[in-house]
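With one protein chain withheld, the remaining protein chains of the complex are depicted in position.
Think of it as A and B in the order they're written, each chain with its own count starting at 1.
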Amino acid sequence: MEANKSVLVIGGGIAGMQASLDLADRGLKVFLLEKTPSIGGRMAQLDKTFPTMDCSICILAPKMIECLRHPNITLLTYCEVQDVSGSAGNFTVKVLKKPRFIDEEKCTGCGECAQYCPIEVPNEFDMGIGIRKAIYVPLPQAVPLKYTIDEENCIKCRLCQRTCKAEAVDFDQKPETINLNVGAIIVATGFDMFDARKRREYGYGRYRNVLISLEFERLVSASGPTGGHIVRLSDGRVPRRIAFIQCVGSRSLKGGVTFCSSACCVYATKEAILIREHDPECEVYIFYNELKIFGKGFQEFVTRARDEWGVKYIRALPGEVVEDPKTHDLTMWYEDTTENVTKNMKVDLVVLCPALIPTVANKELASILGLDLDEYGFFECKDPLFKPIDTNVPGIFICGYSQGPKDIPESVAQASGAAARAAEVMALAASREAQ
Amino acid sequence: MKRVEEETPRIGVFICHCGINIGGIVNVPEVVEYAKTLAGVVYAEDNLYTCSSVGISKIKEGIAKHNLNRVIVASCTPRTHEPLFRGACEEAGVNKYLFEMANIRDQCSWAHMHEPEKATEKAKDLVRMAVAKSRLLKSLEEPEIDVTPSALVIGGGISGMTTALCLAGQGFKVYIVEKEPELGGMLRHLYKLYPTMQDASERLNHIVNSVKSDKGIEVLTSTVVKQVKGFIGNFEVTVQKANGGTANFGVGTIIVATGAPIFEPVGMYGYGEYDNVITQLQLEQLLKDGQLKKPKSVIMIQCVGAREKEGRTYCSRICCMTAIKNAMLIKDLYPDTDVHILFRQLQTYGEHYEEHYRTAQDKGVKFIKYLQEKPPEVISGKNGKLTVNVHHALLDEELKFGSDLVVLSTPLIQHEDAKKLSQILKVPLGSDGFFFEAHVKLRPIDFATDGIYVCGTAHSPKDTPESVSQALGVASRAAIPMALKRLRTEAITAVVNENLCSGCGTCLKLCPYGAIEKDEKGVARVTEVVCKGCGVCAATCPERAIEMRHFTSEQVMAQALAALGRAVK
Partner (left out) sequence: MSSEPRIVAFLCNWCSYAGADLAGTSRIRYPPNIRIIRVMCSGRVDPAFIFRAFETGADGVLVGGCHPGDCHYVSGNLKAEKRMENTKKLLKLLGLGPERLRLEWISAAEGEKFAQVVTDFTGTLRRIGPNPLKAKTNVNNPIDVEAVVSEALKKTNVQYCVECGKCSGSCPVSRVDNSFSPRRVVERFLLGFEDKVISGKDLWTCLSCYQCSERCPSDVRFPEFVRACRSIAPRDMLEETCAHRGIPMTLSRIMINPKIKQDRMGWLPERAQISKRGDLLYFVGCLPYLDILFEDFNLELIKTPQSVVKILNKVGIKPAMLPNEKCCGHDLLWTGDLENFEKLAKLNVANIKATGAKRVVTSCPECYRTIKKDYAEFVGELDFEVLHMSELLSELVDKDELKFEVYPERKVVYHDSCRLGRQMGVYEPPRKVISSLPGTQLVEMERNRENALCCGVNAWLSCNKYHKEIQMDRLKEAKATGADLLVTTCPKCRIHWKCVTSEKLPINPDEITMEMRDLSVLVAEAMNLA
């Protein structure tokens, strides 16, 4: 395959998929690489998206399927980049394909195997709230819909192998190396969540009813571990009062990151509306410092949440969250600026909005690609004003959250931008070659 | 592809639960059973997520197993998923125009969440309506058209120039039409740019020179777009130059990068009345020209004419950072000057802006939050000195500041002539006045109209790197049709039954695109690639000689009668 006609996209979230589709639609070949067994990324974990309240998987699934079906896109899931050499127009990439222990050609995704697997582990896709088996798909709409055996937890009982009618289970599968020759590389590795346990005052990790936002998102999702019912994890009770705490670990000079994750104020608002929709009797409070409502439609979204849905905004970050060990109810202390008094509030459930940090694995990837990283793990762009998508390595481009905090529409637009730059660089390389 | 007109319809109905979005309200199994009773339906099933790869496979399997020649999916709105399901049908050998959807989510379960029985009845009606139309559907072929590999960029600011350079870099010809006498847009008026504090002019000149020297880009300054005819791949553009002359050229795609001016807050906080109440833009000019005399106390007021209860309800995103930037510049010039920024919600988002906030704090800039209900007051005193009263939200106290310079941070607004441009291009403006994209989340820089795109502040307020990202994004979106060189166009076009046409010419007069002419025989003829499928002709033709494919009178009527419980035939 001519190098200057194919692109490697690292990261199968919404940004990676958008960049891949743009390139594929115009006739270029794309290798879409994703380290987990399925593409979809964070957006697949969301229930609804702000400010339109679109069902997330509903608008995402067609893109995922498009990536699967597109004749110009080759999905490389459960893969990682091991080595990159060469230069713009002609990169050589060594990819490690991790063994699923399933023959992808034979697996039909029927799920019989998982019925029989005796091992249950916390489901990463559900942020550990739900369970999955050692043989699993991360989500029901996984693309590709192929099962994977989690080597670490598998006890090799081989029940799955005996059950599988397609004879797809292959415990002898070995890691594979794939060599690619591409003209450009796009990095779209997305975000992880700041470890909220580091903010000990909020009790995350110790108190059952203190959740982080992505966990809550899974609770409220129709396809999540509780089928969309908001319940407390301590006792299964329906909460009557829920509090959101913003900026956990972000905008922080110590014990966190200094930047603003740019999406939490609005996604908390979204989750608050979802709660009020599901249960109009449940009180919802959002404790914030500055409400970041700068995006298109954000202010109007928050106004609606406040005026029509009765979400209450309190400008105070709680000092601490304390748990009643018997009831597992939570008490928060905060300063009420309207009454000028410090008071406490008893709530049934606390949702923390931790900082969204660039994917931890970026560090390793940066060294493989030769890219500069800043102190937080964002890839450095060539020029923060006029070249936000280019990097210090010509031919390698960044987009999405890996470039900087942003929401979905900005990720999508920037991903298209990376596709444009990749195409431009390859057009240049092609014309040089022709000369 | 099967030719199905001669066959009896064999309709397959696939009803989606969409998790609990539909299934939690509508009794989906009941609707499935109902669908089976409808004439023409030979197969019906339900799926958890029809749009998932499982669901798509089930559609294809259903087609093959039951020899279906019509497919209906009852799920969400066709406006998102129709292409996906159509694709599945085509892959299974069923022409995509034999596919129909029933919107039982966005227009049923979601709107009637607290009336599940009625929602179920409505869902049954909607399925029956879809089946009624489905029986009458015909397979259609999409004509292919050539795509002119050139683009029109309307607006020569940073967004327009960035997209032009990238498109030219990919080998396409680009026309930049700029109404001002020079390129550069808003950046010409700015002094320093955050977060790097680089000089705007310096960087701008560099880019302008790149544009001017690029052989693939034709720059037309002092020029406006007068008329646009045609469709994706084949737009005919007429522009008007300052001297009154016009020029015509053809392009394949159009990009709107018209930017946004700032709101002039006449009458607010003394603006227009007092000389020392100015806007941030005017402040930039003063700083740029070195004309700022040392003020004793500068008060900056945020959200002037923005985030209002009605009208300009939006946040203009960049004003907080602009204020902080200018505050820091003032402090660098005159460290003794007091600078206060009166804000409502401080928008220091993203990776670097929090740092700037802190740097500003380090430099001694003070920040005071005020509430929307209790805005500051600017009162004029002796010798032009101003007094600013502000209710401090946190302290719950009235504060008074003497000031010799009040700077108002006002929002970016849409150009006055944007309405005209939106009508010329037939693209919409949102309720905030800015151009309205095809889909807020997943198609943020496309318009619903094929071949036209938007980027920069024409879309919504944003700063330079954000505009550049969108501009590059648009360069990819527009490149797709141009790189392919040929496109399949819609098959939903008008068609004339020559035997019925009496040549009365009514349709010719009505067509907004001039897509209909009379041929040698005096009978109407439709130029399909120009026809946009609106159907005005079909609704007026006295003889019903001209019909709209896929929305024929028979089909629409069948849906209407089915809505009322009457089956046709």
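Operating definition for what follows: contacts are C-beta pairs under 8 Å (C-beta built on N, C-alpha and C of every residue); 3 or more make two chains touch, one makes a residue touch a chain.
This is a predicted model, so every value here is computed, not measured.
Considering the intact complex, the chain excluded from display touches A, B.
Taking the complete complex into account, B:518 is the one of B:60, B:192, B:392 or B:518 that touches the chain left out.
Checked against the full complex, the candidates B:8, B:209, B:246 or B:502 give a single residue touching the omitted chain, namely B:502. Of the candidate positions B:105, B:179, B:369 or B:443, contact with the unshown chain belongs to B:105. The hidden chain makes contact, of the residues A:53, A:68, A:96 or A:238, with A:53. Taking the complete complex into account, residues 77-79, 103, 105-108, 110-115, 118-119, 121-122, 125-126, 129, 419, 422-423, 426, 428-431, 436, 448-449, 492, 499-506, 508, 510, 512-513, 518, 522-523, 532-536, 538-540, 542-545, 548, 551, 553-554, 556-557, 559-561, 563-566 of chain B touch the chain not shown.
The chain not displayed touches chain A at residues 52-55, 277.
Criterion: only the chains that are shown with their structure count from here on.
In whole angstrom, the spacing between the mean C-alpha positions of chain A and chain B is 26.
Of all residues in chain B, those touching chain A in their complex are 18-21, 24, 48-49, 51-54, 56, 76, 80-81, 83-84, 87, 91, 158, 162, 166, 169-171, 193, 195-196, 198, 203, 207, 307, 313-315, 317, 345-355, 358, 393-394, 396, 432, 434, 439-445, 455, 459-460, 464-466, 468-477, 479-480, 483-484.
Residues 14, 18, 22-23, 25-27, 49, 51-52, 54-55, 57-59, 61-66, 68-69, 109, 140-145, 221-223, 227-228, 251, 253, 258-260, 262, 290-300, 303, 315, 337, 340, 374, 376, 378, 384-389, 404-406, 408-410, 412-421, 423-424, 427-428 of chain A are the ones that touch chain B when the two sit in their complex.
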